[in-house]
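To start, I am sharing the structure in question, which I have written as structure tokens.
With one protein chain held back, the other chains of the complex are shown just where they sit.
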Amino acid sequence: MGSPMEMNGGSVIAMTGKDCVAIASDLRLGQQAVGLSADFEKVFPINNQLYVGLPGFATDTYTLREHLRFRVNMYRMKEEREITPKTFAHLLSSTLYEKRFGPYFIEPVIAGIPAPSAIDPDPKPFICNMDTIGCITTPKDFVVAGTATDKLYGVAEGLWEPDLEPEDLFETISQTLLAAVDRDCISGWGAVVHVITKDKIITRHLKGRMD
Amino acid sequence: MTECSFGITGKDFVLLASDQSAGRSIIKMKSDENKIRQLSPSLCMAYGGEPGDTENFVDFVERNLRLYQIRHNIELAPAPASAYIRRILAEAIRSRRPYVVSLLLGGYDKIKDESHLYWMDPYGTKVKVPYTANGLGIYVALSTMDKYWYPDITREEAGQLLKRCIDEVKLRLAYQFSFNAVEIDKDGVREYKLDGSA
Partner (left out) sequence: MPEAIQHRFDPYSSNGGSILAIAGKDFAVVAGDTRQSEGYSIQSRYQKKVFPLTSKAILAVNGFAADGNNFVKRVKQRLEWYTHAHNKEMPIKSIARLIQTMLYARRMFPYYVYNVLAGIEEDDGTGAVYSFDPVGSYERETCRAAGAAQSLLQPFLDNQIYFRNHTPAPGQPPFDPSTHPLSTVLSILVDSFSSATERHIEVGDFLEGYVILSPGRTSDDLIGEGVKGVLPEGMTVEEQDPEDLDVQSAVAGKGCRVFLVRKELKRD
């Protein structure tokens, strides 16, 4: 057994645009070099305006997703409102930090658009990522995680530009992800992209190299 | 890791096959051990791993699924059953005594009229797949399945595909296995004769 972070493979990326955000993942799940599934999505909806990507150790992807589903459902029932991206980020952060000395091997990525409120009538798109024990980083351009991290940084840094419209953001994030995972042996096998705008979510499955 | 199992789904059935060897290291002590367990009326598990763990784990799962059925007067469908089994493994892996068990879970959802097949490892990694292998089988038979499987595959064709996989195992692996198989569909679980006789 190698490192849990490289055992199953997989990568996630999120980018901001003009009044929109996009989040995407590859679809591979493997056991070391052997590919087992080409439809293992690593990005999950939290609500209509918020998605979370959980690349890393696949068993923890599932465990965390189920745990977060429970916590967010409880939040929704108790608070009678949807959780905001920022609150969700802190919920996930403290969930991860609870396991400080035996962490979930997951590097989460969060992307969402906060709903307008009285305090903040025109909220900005939100992206963030964190390490395996919940340390949050909130850049204004893009966040990446998973086994193709280096490659994603290289391509994203070259292709991303500010204030992309939803369709341009879709093209940018798709090209970035495909270019990066094609140079990673344990990421790829297709991809899924979600573009979140104020009024709708565009989800598209990408065909990719199957090697 | 001297174990080998296969799972193949079609639209309305699942085939599960497993090797029948029991032993330790390079020594084979038994070649007619059944390593496929029926967990509920339309759910089966082909398992492998650390010998003591496997039996204990499978017994535990089987009895708890039975308890659920008695309490609620309905069997747990394959999807929730897979989530339950995964949870046992995932919780155990971070405990003082993990179960070293990997498995293929095949079942038929009578409410949704769907066949289900799951691949699981001892960490609790769960994947829903149309066809898969476990143990040594992944190295020699996954490509055979990639080539011949298609969504509308018939029972006959799935049987032939299973035979191709077993032939591949006999051809390519140094270890000699004997296999048994089950067929799961809306009518429940039946033994599937691998030699072609009814």
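As written, the chain order gives the labels A and B, with residue 1 at the start of each chain.
Everything that follows uses one rule, which is that a contact is a pair of C-beta atoms (placed from the backbone, for glycine too) under 8 Å apart; a residue touches a chain by one contact, two chains touch by 3 or more.
Note that the coordinates shown come from a computational prediction; the quantities given were computed from them, not determined experimentally.
Note that the undisplayed chain, when the full complex is considered, contacts A. The residue from A:Leu36, A:Leu64 or A:Val155 that touches the chain not shown here is A:Val155. Chain A residues in contact with the hidden partner, per the touch definition given at the top, are 150-151, 153-155, 157-159, 174-175, 178-180, 182-183, 208.
Note that in this section only the chains that are shown with their structure count from here on.
Contact residues on chain A toward chain B in their complex (touch as defined above): 8, 29, 31, 34, 36-37, 40, 57-59, 62-63, 66, 102. By the touch criterion given at the top, residues 83, 86, 89-90, 93-94, 119, 121, 123-129, 132, 138-139, 142 of chain B touch chain A in their complex.
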